[in-house]
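Only one protein chain is missing; all other protein chains are in place.
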Amino acid sequence: MSDTTTPRRSLRQRLHLPRLGVLFGLVWLGSLTILTVLANHVPAAVPFIRYYDSKVKVDGKVKKYGFGPGLDAWFGTGKSAEDIFARCIYGAKLTLLIGIGATIIGLVVGALIGVLSGYFRGWTDRVAGIATDSLMSIPPLLLSLVLVLRLDDLKEQYSWMGWISRPWQLSLTLGLVSVAPFARIVRAQTMVLREREFVTAARSLGASRSRIIARELLPNLIPAMVTVAFTGLGILIAAEAGLAFLGMGVEEPHTWGKMIDIARDDIEKAWWATAFPCLMLFLTVLSFNLLGDELARRFDIREAAV
Amino acid sequence: MSPTTQAAIRDTDAPLLQLTDVTTHFRTPRGLVRAVDGVSFTLERGKSLGIVGESGSGKTILSRSIMGLLPTHGTVRSGSIKYAGREIGNLGRKEMRSVWGREMAMIFQDPMTSLNPLMKIGDQIAEPLRIHLKMNKVDAWATARKLLQDVRIPEPDRRLHQYPHELSGGMRQRVMIAIAMACGPTALFADEPTTALDVTVQAQILDLLGEQRRERNMSIVLVTHDLGVVAGHTDEIAVMYGGKLVEKASTRRLFAAMKMPYTEALLASIPKMSDASHTRLAVIPGRPPDLVNPPKGCRFAARCPYAQEKCIAEEPPLTVTADDPDHSYACWFPVGSPEYHEARARLSDKKNTVEAA
Partner (left out) sequence: MAGSGTAHLRTEGDVLLRVENLLVEFPVGKTGLKVNAVSGISFDVLRGETLGLVGESGCGKSTTGRAVMQLRRPEGGSVVFEGKELTAMKAEDMSEARTRMQMIFQDPISSLNPRRKVRDIVMEPLNIWKRGSATDRSTKVDSLLEEVGIDPARAAESQPHQFSGGQCQRISIARSLVLDPTLIICDEPVSALDVSVQAQVLNLLEDLKAKHGLTMIFIAHDLAVVKNISDRIAVMYLGKMCEVAPSDALYTSPAHHYTAVLLNSIPVPDPEIAITKVAIEGEPPSPVLPPAGCRFNPRCPAADDRCRSEEPQLREVGAGHFVACHHPLVGGEAPVSVRTGD
């Protein structure tokens, strides 16, 4: 008699918790968001997060890079004796907002181009293809730098563009850079979907093309779009950090990229001032990637079942 | 496997395949799926067995369990599978590799996905020859050419150098058969080999399989949902339902004197050419049982027109018929029993009153 069994299901499985990666991602992003929101709007709720500009004092003394990571300042202090941990939390706000803004812009424009070129094919597809291919051939870093600087110039020229603050500049720029990849993915998905029989069925029922796109295609594109949005968010946040590192970022409050930039000269003296913002960046991008993977897995399974 | 063991396999008098209480369950988020629940039968050398059932009956899982082609995670297996007297049910992948291809071969439903799209046909047929029989490339290709002729593919020289996408569905299935026959296996498992093919091509492929079987004295296990296919091409038939073997008999006997109401109902629900146009088909009401929580009694009871209380309460064991030791079935009130006739009479009375009303 043979009897091969697999190990008993782990505790995690029995409690119906998701995978470790997803759990981590959710916990990390969740805590970060909560902390950053509270720090900015309800500071009283988070007394352990010092104010942005407050200096860390011990025994009445204020010293730059006074402390390493420890009880007084969890991530240590920075050049102006500010609390690195607090700065990291404050920095998260704009990083996340810019990342989300860029993703939304990129996704909306990209999805529009993708759906139209994937559904109509022919000339629409060719024109859109040329546009997106050209966009993708320009090195994204170069493009972002040029656009941000150009917007700076334009702002001085035209006062009506004054509302485009730095965060908006970054969102628009990064959004534009991400249009092409989003468009390609949505186009590929659209081309697959339009051959499915439920689209033919809708045509045979007399549905107009716009109705088919809106009611048949888009709901089925949303899973792929959401998955790609999460992974894209990770990339765009890293991109924002890169731009901030190069000095193109927001002036105040400092985002992680800028924090790394400021502290990098003193990396030997005070490694914590560089290391912790790097860690924050890494863990945040990782979380978005992990969540994106999990979404992809879930939607794939759904698609497979269908 | 050493050559002496192999020789032993080929000479032994034991039945080629002997299954005892084979069970395959899968752990899924929903619970334990009892895909195959205690199946036992034997198959002699050179005979063909048809395993018939609908989707969810467990027929494909059964053939894969015998072959050892199940996923390792989440699978719970028990029972004994003896191949020519040797226990193979508990062998790991590594040991099974010496059995696959040489002793047991399998062909699948969709030849497009079963063939490597990036390899030439010649290479794909030569592969088992080179691995198992240690042939060199020249000999292997020569054998491959002969195999293509055996499976009646015209212009074999040209075909050897082609890729799967250049062949039609029927031809690809022939190539699959050639690959399976390459090392001269003693058993071939064909899992719905003709379901995706046109009816004329299906007839050719089934005929080819029968010819190969006779020439090589090979056993064939033909898994299908099509009663027509098994009627013409198998010596014995095993009917599966809800993970259980519910009836087994020689083909002639099964069609002439079937015992299971399920077999009877299945046969009645197929449109036949001999029926007149617009014949009302006898439908089996309801749906197959849930394999996670199968019913306590007979698994077909919920859909059986002759079900009694005993059927719902107790699971019928596999019984051998009095007059034919090769015919076994699992039913409390089989076709032909007094209770069956009573139930039929009641049903037709009901039908008449409904129609009269």
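Residue numbering begins at 1 within each chain, and the chains themselves are lettered A and B in the order written.
Assume a contact is a pair of C-beta atoms (placed from the backbone, for glycine too) under 8 Å apart; a residue touches a chain by one contact, two chains touch by 3 or more.
Bear in mind the structure is a predicted one, so any value in this text is a computation, not a measurement.
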Identified contact with the non-displayed chain, of B:Val22, B:Ala35, B:Met104 or B:Leu266: B:Leu266
Hidden-chain contact residue, picked from the options B:Asn136, B:Gln149 or B:Thr279: B:Thr279
Sole contact to the chain not displayed, among B:Gln149, B:Ser168, B:Asn217 or B:Ser348: B:Ser168
Residues of subunit B in contact with the chain not shown: 54-55, 152, 154, 168-171, 198-204, 206-207, 225-229, 231-233, 251-252, 255, 265-267, 269-284, 287
Positions on subunit A contacted by the hidden chain, ascending: 196-198, 200-208, 211, 215-216, 219-220, 222, 302-303, 305-306
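Basically, only the chains that are shown with their structure count from here on.
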Whole-Å gap separating subunit A and subunit B, where each centre is the average of the chain's CA atoms: 52
